[in-house]
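Removed from the display is one protein chain of the complex; every other protein chain stays in position.
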Amino acid sequence: MRTWRESNVSNQDSQITHTKQLDKGRLGLFFTLPAQTALLFIVVFPLLASLYLSFTTWSPMTGRGTLWYQAYQFWAWFSNYWNIITDSAFLLSLVRTVIIVVVVVPVELLIGLGLAFLFLEKFPLKKLFHSVILMPMMIVPAVAGFIFYMLFQSAGPVNAILSKILFVEITTPWLTGSVTAMICVMLADIWQWTPLMFLILLSGLMALPEDQLNAARILGANWWQRFRMVTLPLLKPVIVIALILRGMEAIKIFDAIWLMTKGGPGTATETISVYLTKELRYLHWSWVATAGVIVVILISFASIHALKPIKEQEEQT
Amino acid sequence: MANILLDNLVKTFGKQTAVKNLCLDIKDGEFVAVLGPSGCGKTTTMNMISGLLQPDSGKIYFDGKEMNNVPVGKRGVGFVFQNYAIFTYMTAFENIAFGLKIKKLSEGDINKRINEVAALLQLEKALHMKASRLSINDMQKVALARSMVTEPKIFLLDEPLSNLDATLRNVMRAELKNIQKELRQTAIYVTHDQIEAMSLADRIAVMNFAVLQQFDTPLKVYNRPKNLFVAGFIGSPTINLLDAVYDSGDFILADFQNKKQVVSEKNRARIHDLLKQEKVVLGVRPEHLKLSDSVEGNGNELTARVVSIEPLGSKTVVYLKSDSDTGNVIKAIMGSDYRPKVDQVKTLNFREKDLYLFDKISTELVFRF
Partner (left out) sequence: MIKKILKYVLIIFVAALFFFPIYWMATMAFKPFPEWTAAGEKLYWFPEQPTLDNFREIFVRRTDFKTDISSTATGPIINSLIISSLGTLMAMVLGIMAGYGISRYKAGGQLPFFLLQLRMFPPAAVLIPVMIMWAFLRMVDTWYGLAIIYGVVTLPFSTWLMKTFFDDIPSELDEAAIVDGCSSFGAFLKVVLPLTKGGIASTALFVFILNWSDFLIAFILTDRKWGTIPVYINKLQSATVGQLYGPKAALGLLAAIPPIVFGIMIQKYLVRGLTFGAIKK
């Protein structure tokens, strides 16, 4: 590879830059190639295989003795798709997922925002409290699920505390009631991920231009007016990113649910991930492949829209 | 339209004292410049007057009313920040309207006032542009307009012109003075630029290291600086300061091989009474120094060698050093076609009444000849 020094200086600059650009193209490829290859084999290829399977009714049970690529023997065209789209279990799992995301993410945002505001000022032991608030994020989600399982036992600490506060004996079997189980699952997620929103919003708040807020104060704006007219517009980009990121992850919610209720009672807390995992264990593989394809298509559409803000920010820099 | 009284204001940040026992008496409608180098406490003072900071001790009075406990938004103060602090997500119009909206003025009133201010500052074209798209000059005008439009009794400006390009700075300087006189607002203008302060202010408050050095009209600050700091801060190029020793009525100039600066009879007695010790500093401004080639023999001449020349168009600044090569560089201002050569020896001429006499230990002005 020619270096800058070696190239013939009397030759036009254009030749030098041309050489550099060629090298740039090849070099860039070289750097990203390993990652792209890995993705090709471990993501793209399996997705295509999924697609293939989704047109069959093959499973390790029914296809005993055949290998997966011989699944064409069980060709079923679009019957899987038709069946899935009208399958109430599948559809309801999607609905439950959406419900959880729509509840959990805004709550985490609001609590995180409130906490972030509190942390703008100085107070004793601030660093300690900061670390404590971050801890839930660091707990392995499966373990967090188990902790909440323990907490919400009918003879567990939550009921004990509630009993003390309300002066009435509370023995709600949280995890065995459909609605209450859903609440517990949501609480577990809120507990675990509010610190993330807090962290993001705090850095957003600290980056706010103080002068603008001072100018608003001098012009007579009270706290609420400053928040609505100055702070919030300035925070909007950060809030959008936080919502998108948290939403992205919340769709996949699984660990805590599995450890707490395994999707129960019945199917009350069966989100899409839980549903698919159960089907997987029942060895309904082509069914899951179909569901997988549908989910991937849905999310791809959603992601194009959701990732636009991040894309725009990247292109600005 | 209010007078301001600052009574012994003190503000410390941790171990650092930002403002020390500041007493200031500003008259109604006066344009006061707070002048000093970075870190001298001027912005802190402004913040205390506006209410953004609470003084550790001391009181603030507007028109005789104590303001210490009055919250920021209710002091009737307008503030223009050095970086303008324009609300980024609003248009220029919405920025200017902000204070009026808070005051719940009617839409008609708001429009009227904004149009008036926009006409005054020539902002009409930019009114509906988003703040982030405005040019720096327009941003400054919007910052001004935003404060002006609420008709505050007191106008605080924190180095508002420092980010502007030079031509606009001069124009805006004149504009500002006119506006202030028209609206008869009491204005406090923070700057580190002494030319700005001298040209704009009715009175200048010179500060250094958290302490008020002097509070006087520009002329007095120029002619009767209270101490070496003020003398050296006002005037461009800075005043020439010569170390000397008082010796039975005359001064021995250390930088000029102990040549004697003879004092005229009429001043001898007073100097003898006023001087507390013998180490002094004599000051003479570059604009009062004349250079010549010949020796006139009246005992006041000193000679020095030219080290460099600065032709500035309308005038020429000549830098010289005394023969002994010790001591500070001496500056003199001559006409635009004066072109000495480096290493030429010139005679320094000045009149006795142009001299300033400072006590070297206390740094205070002892006598003005």
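Chains: A and B, in written order; residue numbering restarts at 1 for each.
What we mean here is this: a contact is a pair of C-beta atoms (placed from the backbone, for glycine too) under 8 Å apart; a residue touches a chain by one contact, two chains touch by 3 or more.
Values in this document were obtained by computation on a predicted structure and should not be read as measured data.
**Student:** Just to confirm, in the complete assembly, which displayed chains does the hidden chain contact?
**Tutor:** Across the whole assembly, the hidden chain touches A.
**Student:** Given the contact definition stated above, which residue among A:172, A:203 or A:222 touches the chain not shown here?
**Tutor:** A:203
**Student:** Considering the entire assembly, which residues of subunit A contact the chain that has been omitted?
**Tutor:** 1, 3-5, 23-25, 27-32, 34-36, 38-39, 42-43, 45-47, 49-50, 53, 67-68, 111, 115, 118-119, 121, 123-124, 129, 131-144, 146-151, 153, 155-157, 159-160, 163, 169, 171, 191, 194-196, 199-200, 203-204, 206-207, 238, 241-242, 245, 248-249, 251-252, 254-255, 258-259, 272-273, 276-277, 280, 285, 288-289, 291-292, 295-296, 299-300, 302-303, 306-307, 310-311, 313-314, 317
Throughout what follows, only the chains that are shown with their structure count from here on.
**Student:** For the complex, which residues does subunit A have touching subunit B?
**Tutor:** 209, 211-212, 214-222, 225, 229-230, 233-234
**Student:** Taking the touch rule as given, give the residues of subunit B at its contact with subunit A in the complex, in rising order.
**Tutor:** My answer: residues 50-52, 72-74, 77-79, 81, 83, 85-90, 98-99, 102-103, 146-147, 150.
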